[in-house]
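Every protein chain of the complex appears in place save one, which is left out.
Let's turn to chain A:
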């Protein structure tokens, strides 16, 4: 009996190394024997790498059924083109620990990977095998390193490699090795032109992916791609004003471009605007404090008043903590002509804030009270008529880790 073959049909020598996504679009008409597969292609994947030489032999075989049969994976040890290589098994000795139970297929691929590695083979078949190995475990940094060695030794098409790594990162965006690999390829090509768009796509799936942001910062800094980044950040903050990664990126861009001196008033306005929209947003308050901190929170004229105003309508533990920090900064940096009375007034306000925080931000109650005690110990007058704090005074605990370590 002959197999009825639908067109287009391709018959491939089983040693052709098809990637998984190619096999997905392929259905088996008949599974004949271990050395030949009869396949029909439904719709080739855009990344398909068809082997250059197709063996056009049609193998006649009884038709089993016309339903889709998953393609049979041929082990490397059964492929004649690999017969020259002795597979190298993993050797964990007599009492392996945390042993991972690999399937036959997995062990087969990696036994051959180890064999190639041992001989440091530089060949197309080695390169093809790294794809298989990556498919099974994309976190194996040795496979990636070996693949890079081969990319260079075989002068492989790096643009194609960019397409490859793009697909893999889309599937596994939280893997260190894939991002590092992409960085290496971008460096070799010296071409960052796809990066910002690619990273934006990854961030559209997870706007806080740390690897994506790190890669983005590297690309921008390395290739001086600052121009549109502030706009990009602002769009993300429009989508989610609580995106801490975006606030961080805002700081990154401004500190490397205009700096914060001329931009300070604009940035303060931006923060206050965002805080009014979403008062309980730690990221906005951290940013505000962060940009003012180098000069001193009490150095910015009119700021304290603006925050006190906000306190009436848009209060939050972050606002209160900010007020405390302003008062503390004033106490720390008071000029010589500031009267003791003025100092004590500021201290009193700060301590009131601590009490308020202890009530409003209850999870950190003990911390706020501790801060109050510490501040009082540092700046309190020796006047015995001072009101005592709610808790017993306690000296601030010194950092004593050096004794602990010895």
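One rule holds for everything that comes next: contacts are C-beta pairs under 8 Å (C-beta built on N, C-alpha and C of every residue); 3 or more make two chains touch, one makes a residue touch a chain; residues count from 1.
Basically, contacts and distances are computed from a predicted model.
Hidden from the displayed complex is a chain whose UniProt protein name, among "Cytoplasmic dynein 2 intermediate chain 2", "3-dehydrosphinganine reductase", "Nuclear cap-binding protein subunit 2" or "Geranylgeranyl transferase type-1 subunit beta", is "Geranylgeranyl transferase type-1 subunit beta". Between the chain not shown and the residues A:130, A:243, A:274 or A:298, the one that touches is A:243. Contact with the undisplayed chain is limited, among A:125, A:156, A:251 or A:349, to A:251. Against the chain not shown here, chain A presents residues 88-103, 106, 110, 114-115, 117-118, 120, 136-142, 145-146, 176, 179-180, 208, 210, 213-214, 217, 221, 242-245, 248, 251-252, 255-256, 281-283, 286-287, 289-291, 293, 321, 332, 362-367, 370, 397-402, 404-406.
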